[in-house]
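All protein chains but one are shown at their positions in the complex.
This part shows subunit A:
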Amino acid sequence: MTVAASGPLLETEGLTRRFGGLTAVDHVDFQLFPGEIRALIGPNGAGKTTFVGLLSGRIPPSEGRVRFGGEDVTRLPAHARMARGMAYTFQITSVFANLSLFDNVALAVQRRLARGEGLEAETMAALDRVGLAGRARQTAGDLSYGHQRLLEIAMGLAQRPRLLILDEPTQGLSDGEIEGFKALVRDVAAEATVLLIEHNMDVVMSLATRITVLDMGARLAEGDPAAIHADAAVQRAYLGG
């Protein structure tokens, strides 16, 4: 935990994952600095979800290392990485459908509270932040899809993470909901570093401070939104230029 303020929050070295003959992630070196909103983009099958799976510990790497907050977490299981300050929201909504919204978020809050002090207040505050406080006693499975996505984000926020990984958070949201979501992420970025996998280029261009492009499991380009937009290789691989 001896990282200087300017050092990367998250860093990978030669991170690789093979599935049989397929190399889904191929020797990726990656650095993410505190305070960034980083977007991870790339065509379908580029290895984005596998890559964040390696970062979060859901998938073990074939080769390479992951460092988080200056600590080598390569061999740590997913739950231990979350306990160190990562939070992960699923690409396919994965809430506790039979539990109340309150219980869903309370589960995210209670792990970091020693004696359960302030559980109710913090849980309601996280629900309030995504506009769901009025539905705290409803069953999560009864919510609309868009509200379930917001609940996922509330669970992410409630963990007070240092790094919030959002896997395609706007998928299936309406335009109005997407505007609300963008405001929410900007708000979150004041406290946490955000890593965002996103297909919606409007969202990426308006939110990201920096963009990493993956293609065929390798890092194709990295830069600020304007640079990525102008990059010829990216145009060919992804933006349909």
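FYI, contacts are C-beta pairs under 8 Å (C-beta built on N, C-alpha and C of every residue); 3 or more make two chains touch, one makes a residue touch a chain; residues count from 1.
The definition used in the following text is that contacts and distances are computed from a predicted model.
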Missing subunit (named according to UniProt) among the choices "Succinate dehydrogenase cytochrome b556 subunit", "CbtB-domain containing protein", "4Fe-4S dicluster domain-containing protein" or "Amino acid/amide ABC transporter membrane protein 2, HAAT family": "Amino acid/amide ABC transporter membrane protein 2, HAAT family"
Contact with the hidden chain (one of A:Arg75, A:Arg111, A:Arg186 or A:Arg236): A:Arg111
Candidates A:Glu120, A:Asp202 or A:Asp224 - the one touching the absent chain: A:Glu120
Touching residue (missing chain; options A:Val95, A:Leu132, A:Leu157 or A:Val213): A:Val95
Touching residues on subunit A - with respect to the absent chain: 56, 58, 77-80, 82-83, 88, 90, 94-99, 103, 106-108, 110-111, 116, 119-120, 155, 159
